[in-house]
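Just one protein chain is left out here, and the rest sit where they should.
All chains are identified by letter, namely A, B, C, D and E, in their written order; residue positions are counted from 1 within each chain.
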Amino acid sequence: MQLFAKQGLGIGGYDTQLRDNIRSWLAEDIGTGDVTTRTTIAADSVMKAVIHVKEDGIIAGLPVAETVFSVVDPALSFKAFVQDGDAVTKGTVIAEVEGSTHSILTGERLALNLMQRLSGIATKTKQFVDALEGLPVRLVDTRKTTPGHRLLEKYAVRVGGGSNHRFGLYDAVMIKDNHIKGAGGITAAVNAARSAIPHTMKIEVETESLEQVNEALHCGTDIIMLDNMTPERMKEAVELIRSRAPHVVTEASGGVTLETVRSIAESGVDVISVGGLTYSFRSLDISLDLGGKKGRA
Amino acid sequence: MQLFAKQGLGIGGYDTQLRDNIRSWLAEDIGTGDVTTRTTIAADSVMKAVIHVKEDGIIAGLPVAETVFSVVDPALSFKAFVQDGDAVTKGTVIAEVEGSTHSILTGERLALNLMQRLSGIATKTKQFVDALEGLPVRLVDTRKTTPGHRLLEKYAVRVGGGSNHRFGLYDAVMIKDNHIKGAGGITAAVNAARSAIPHTMKIEVETESLEQVNEALHCGTDIIMLDNMTPERMKEAVELIRSRAPHVVTEASGGVTLETVRSIAESGVDVISVGGLTYSFRSLDISLDLGGKKGRA
Amino acid sequence: MQLFAKQGLGIGGYDTQLRDNIRSWLAEDIGTGDVTTRTTIAADSVMKAVIHVKEDGIIAGLPVAETVFSVVDPALSFKAFVQDGDAVTKGTVIAEVEGSTHSILTGERLALNLMQRLSGIATKTKQFVDALEGLPVRLVDTRKTTPGHRLLEKYAVRVGGGSNHRFGLYDAVMIKDNHIKGAGGITAAVNAARSAIPHTMKIEVETESLEQVNEALHCGTDIIMLDNMTPERMKEAVELIRSRAPHVVTEASGGVTLETVRSIAESGVDVISVGGLTYSFRSLDISLDLGGKKGRA
Amino acid sequence: MQLFAKQGLGIGGYDTQLRDNIRSWLAEDIGTGDVTTRTTIAADSVMKAVIHVKEDGIIAGLPVAETVFSVVDPALSFKAFVQDGDAVTKGTVIAEVEGSTHSILTGERLALNLMQRLSGIATKTKQFVDALEGLPVRLVDTRKTTPGHRLLEKYAVRVGGGSNHRFGLYDAVMIKDNHIKGAGGITAAVNAARSAIPHTMKIEVETESLEQVNEALHCGTDIIMLDNMTPERMKEAVELIRSRAPHVVTEASGGVTLETVRSIAESGVDVISVGGLTYSFRSLDISLDLGGKKGRA
Amino acid sequence: MQLFAKQGLGIGGYDTQLRDNIRSWLAEDIGTGDVTTRTTIAADSVMKAVIHVKEDGIIAGLPVAETVFSVVDPALSFKAFVQDGDAVTKGTVIAEVEGSTHSILTGERLALNLMQRLSGIATKTKQFVDALEGLPVRLVDTRKTTPGHRLLEKYAVRVGGGSNHRFGLYDAVMIKDNHIKGAGGITAAVNAARSAIPHTMKIEVETESLEQVNEALHCGTDIIMLDNMTPERMKEAVELIRSRAPHVVTEASGGVTLETVRSIAESGVDVISVGGLTYSFRSLDISLDLGGKKGRA
Partner (left out) sequence: MQLFAKQGLGIGGYDTQLRDNIRSWLAEDIGTGDVTTRTTIAADSVMKAVIHVKEDGIIAGLPVAETVFSVVDPALSFKAFVQDGDAVTKGTVIAEVEGSTHSILTGERLALNLMQRLSGIATKTKQFVDALEGLPVRLVDTRKTTPGHRLLEKYAVRVGGGSNHRFGLYDAVMIKDNHIKGAGGITAAVNAARSAIPHTMKIEVETESLEQVNEALHCGTDIIMLDNMTPERMKEAVELIRSRAPHVVTEASGGVTLETVRSIAESGVDVISVGGLTYSFRSLDISLDLGGKKGRA
């Protein structure tokens, strides 16, 4: 159960679901059987393989890779030499796997596919976090994640030093332009939501003008998103909110790049959300090499 | 059943599995319910939404988006104005959805997340294919796809004008360095495989030198991969293979970028495989806007 | 999709999961086939059945029953004469189902089992809500629901006029005595949670004394639960919180019965949570009678 | 496999399905993760927890609770101090769990929700069984069980000293009023069923008058249900059946309460069925307290 | 819902599970797509196909084939010209399917594989039933069915004129030699079972001698199996049982072939069970031919 928690980053209770996903993802690759390994490698061959990175970056997904190999074959031994969140340089051996050669080769591609993507996300997140160094602001992700991979990708964002926005449509109210139109205004939407949701749930409103900020403040919004505002307008909005309702959280959104993120943060917002953390990314190049001692089980 | 086949690109018989995946991906986002839409929009509200692209690219995934909306609510009507594979420019309205506002908003994020990624892959593939214009070579993908998305991503490669490599570990033999080591040489590996696999299955061998190419030719390999060879060495290998066994397919792999792909192709290889088609990518920016007529069901 | 939303109470996007549950629950009852109906009733027999209540109460679960019959046989027609939330008296015909006699008899037991339980919960909730009439307080449920039935039971609480607490361990932080011990105090626990959770999520702390209330207030808790306090102590706590942090929500818990609930509410708390709403209950007696016209399909 | 059999009460072969159900029920509660425990408790914290009852009753579900904790974390150690079926008094410690604090807290609610309900059913059943002490009659349940929980609830009835009626629509024929109408009489229905069912299956007929009892006897019914008859009429019916067909089983049904059950039994029936055993119930109050030694894994 | 019931043979409520099985069986064949049909046939091609038998036999499985085509493509139209249970001769066209050529070809193999096997079972059963003509005996199957196909194969036995034995380990008690040894004798086993099972369930005992028959009679067994007895011994046993307990059912088992079955029946047993009905069989040869009108959708 403590697979991810050991990282201090955690996905409490996700292990069972992760194992199910991995079984399904393995099936996608293995189908009716790894015909190459089965026919060319002795069934009782045992080897050790090393996993190493081929470029600099932040590692994420070691417990995921460990789980892949464990699902393929519980008898494989997996040993990590770094932890999720560590910065590594080209050539670093990050882990080794030992046991049945068949099992190692069968799990290889999925383990790498997952670690490469998650490390790519953690590496990109870290670049944004570094750009914000020293500022009291939180960098968060969005729901623009890969279908079926949201929990893992949001974990990778945490590994890279970021924080998470809501996990889905169910754990916070986010009133966007379409809902405002549908409800007949911000006040109507917030009131309708407030009366129907658990008292444990927050309401966020997306605003595009100071008028909207004002209205959101008046009806008791918990979080105000400042969407695509200029830095000056954003600063003005933040000051307005701070003065009126210091416990309300402010969030900047829209047009955030590595170049613009610091100036946006300097407006004083509490949170900056960046869809691009999980939306477009470069995988980190990671390889597995069989080698080391060779023998029979 | 003919969802994708209409595109002339097809994933025969995949519809049922796709609907299952979409249900699971929707559950990831919806969880215990879309609390915002449920509480702020009248249950019987009906609207029309338009889907438009915000940058130039190749569209892929329209039938996928259609399926998402159909799974969410079979009563929604979806109308596409372009087809998968069409080149679109910023601002093009590619489709519209009409029906229950609740249903449209609930399906929006997943439909976009899928189309954005698939269109990103198709767009990147098209850039490679364009770079090879006029040359008798096939651009193909690899197994470096997103876990759980392989069929869709390989479809997007076809949409972009590329072709597919094997679908998994089960539908072709691919003897890599590790298998050669494990079997005690190329000849041993190919012979072991040949005797144990169906006569309907091909054998590909990864080679790194002319010696290996020679050995692979001698033992009756069907496809020879030339891995990370210089263009000169590759040309030499291709000529050797052509002269000895014209029905053997040659495949180049390793270090393929938009800059290098044409010079690699000029070596005369039949196929070039590019992991980066599905490995790292920019999503194409696509949006859904509610609007048009508004009313009650 | 709008099945529940029509009730103005809604479980947005739950339909698909509900249908899956119903298929599984039907399988539990039907197993290898309804041997009595299959062997004694003509396969093409069609009839109409009426569903009526045998005691006074609040109806909940009509859309659930409708879904049961629709899963069993999409050709059945279901017509409800009242809506979820309506108070009904003994003898009221609440719905009728018409179509294949086989299908009606196969779905009967599950449809009734579900409606009886949900109506029992709604009826009990309504009794508590009535006891609070005129007071500005919200009655909410807990996580003490039947495993596999949480969404439906929380829906029944809403139908009865109550509100919901958090849906599970994932959508709000609830720091109880065990967490306080584990973290080394309220302040440590709240700070640890705050830094690691999304900014969209609230933190609730369970307190048993004014000292704990004070500590919870100081570290920025969003909701303070007053657990098993006397009415006087509770009133004191509420006034303390109101004066210091008017946006903090207060919740009373423990020992809440129909007899005590009003006096607890008079302490001024915002919310009262009652495990017993879903924990122990009397099902409402509901029956299905075949009758009406009889014929062949 | 012997989980329940150890109790001498058994659900042979149910373990696998039970573990699947528990995984699904855990997912309902945990969702995307237990955010409180993950963020406030050290990942390597280990503790011991005791489970104790807070009121008198009959315990049922200890093997179920053990399975819950084992599914959450196979490394947890669970030790029961009483057995299912034991009568316990307020304050009794019935079990302890030791291991990862995260795991204990994650499984707590589901383990308690299940044991509380099952113990409530066993306790109620025991009250009925005690009311029948000394009489040669069997107390049985019905199909009015919680959807998805039938096997467990029927097990709890056995734990409380009762017996089971058929498990579903598939394992015995039960001809009710509706089937009699549909088939054109008891004789027609019984004959139609007899010819079409396995010779290993029994036929029960629901009767409301002595005429119906007579007809059921004539056509070779195996079990005759006497539905809602007065004690005198019931006695008359039992004597009629005994004299004519001593191997036919008699079953009383309808209006059975703790007050009436003994007088009904005195009519001489073999079996009394009570829907209320699983239909409406009070959960038994059971708690888990963390405590004991504390440390790091 | 009435798919099978129309045949007067029925698998009440099995449709949903059958559709799930068919989806899984289709996936086994289709995998990542029917690559031949997709690439060689125009996506909008529509044709009519006829299904005809290539040898004499009893047809079983038409509703199953219809369901296969309906799962593949709900728009296909399926028309049967005979009914399950009909005797057909070589060359008979039993059904036609019309619609998308892609869909027909994708479902063809599974539809045929199922009908061929089920018709093979029905045909073999009919041979046994014919050999028993005029005798008051029931021919039944066993649990020696193909894993995953039990309901369908037991249906095919009914189609062929046979009856069913119990469906599994759960719907009747069958005390075999191993249980007798384990329990310490027939009487101990029967008594132990009787006290622990529902009153709706029968007990069958396997006997190999008249002593065992006597013991089984004394302890109130419902069904007595006479296992591998000579015809004379069997006759003696039947007479003993008839004289003592006329409501007890007798069942012959062991060494039953088409040659021996009638002489076994003449011993007067009520039931003869034959594992070989589903254990070893010849499929009935059935083909699908595309043809008829051809066009575009």
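Here, a residue touches a chain if its C-beta (ideal position, glycine included) is under 8 Å from a C-beta of that chain, and two chains touch if they have at least 3 such contacts.
As the structure is a computational prediction, the values presented were derived from the model and not from experiment.
From the options D:Q17, D:S209 or D:N228, the residue with contact to the unseen chain in the full assembly is D:Q17.
Which of A:E55, A:D73 or A:E208 touches the hidden chain is settled by the complete complex: it is A:D73. Residues 1-2, 5-6, 8, 10-14, 16-17, 151, 167-168, 171 of subunit D touch the missing chain (whole complex, contact as defined above). Hidden from this view is one chain, which touches subunit B at 10, 12-13, 138, 140, 163-167, 169-172, 174, 197-202, 204, 223, 247, 249, 251, 270-271. Of the residues in subunit E, those that touch the hidden partner chain are 21, 24-25, 28-42, 45, 47, 101, 105-106, 109-110, 113-114, 116-117, 120, 143-150, 167-176, 178-179, 181-183, 188-189, 192-193, 195-197, 201, 279-283, 290.
Convention: only the chains that are shown with their structure count from here on.
A repeat of the B-E interface exists among A-C, B-C or A-B; more than half of the contact pairs are identical by residue number at B-C. With centres computed as the average of Cα coordinates, no chain lies farther from subunit E than A.
Mean C-alpha positions place subunit D and subunit E at a centre distance of 33 Å. Averaged Cα coordinates give subunit B a centre that lies 52 Å from the centre of subunit D.
Multi-chain contact residues of subunit B (touching two or more other chains): 30-35, 37-39, 106, 167-168, 171.
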